[in-house]
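First comes the structure, then the notes that go with it.
Only one protein chain is missing from this complex, and each of the others stays in its spot.
Here is chain A:
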Amino acid sequence: MRKLTEQELEWIHTRLKSLHIRYTEVYEETFDHYHSALERCSVADSAEVFRKLNKDFSRDAVKKMEKELRKTSQKQVTKMQIESFMFWKYDVRTSISFIALSTVSVLISILFGKYLLSAWLGIVIVTGLVFMFSKDKSLFHFNLVFWKKSYVRAVTQEIYGRFAILSGVGISSILNIPNMRLEIIFHQAGFFDISNIFLLIVLIYGLSLFRIVLSLGFSTTTKLHSI
């Protein structure tokens, strides 16, 4: 294996830029593939190898890679959310914290109703977002120089997306649900306000997302070669 020349590295950077890759994971994998192929061929053959690689890594191929990666990330986050409820699998400290947080949420909803519960939900969302931001800022790397692209981790995008949905559902439940007929039925049945139940579900969903954020360990040493 040999070290790539400056010119060869420049070829890869230019090619990857032209593919308009969105996700860090796809960028890294494609870069490694080009690099591995070129370092195993002679300098004399590199132009031909590079041409073949460009043919294989077409725009369509990259789009397909991104599509499958998106699906993987969605499944991964959902699986982690479900697992986050299996508190018996955590260490004792985490289990106690998780049970305590869930109990506090239920108590707030029973004793103080939806407004305090929604404030509590707000705290969970904001804290989760702050933690997420401290681990991976890639989604917020906006660049004013339009030809310099920013890459995003597919998992990060998925988690931020779920936080956004969570906030939306939380807000709309505070605003709309009291007008629903179901609420009256619940009241007549002797239960507390249905919006509390709804908010509680949303809150538990938020707690599971929060738990994922805490367990994520993104590499901060990875430098993207084309940024």
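Some notes on this structure:
Note that a contact is a pair of C-beta atoms (placed from the backbone, for glycine too) under 8 Å apart; a residue touches a chain by one contact, two chains touch by 3 or more; residues count from 1.
Here, contacts and distances are computed from a predicted model.
Remark: of the listed names "Rod shape-determining protein RodA", "ABC transporter permease", "STAS domain-containing protein" or "PadR family transcriptional regulator", the one matching the undisplayed chain in UniProt is "PadR family transcriptional regulator". In the complete complex, the hidden chain is touched by one of A:Gln7, A:Ser58, A:Ser172 or A:Ser215, namely A:Ser58. Touch with the chain omitted from the figure is made, among A:Leu16, A:Leu69 or A:Ile159, by A:Leu69. Contact between chain A and the absent chain runs through residues 25-26, 28-29, 31-33, 35-37, 53, 56-58, 60-61, 64-65, 67-69, 71-72, 75-76, 79, 219, 221-223, 225.
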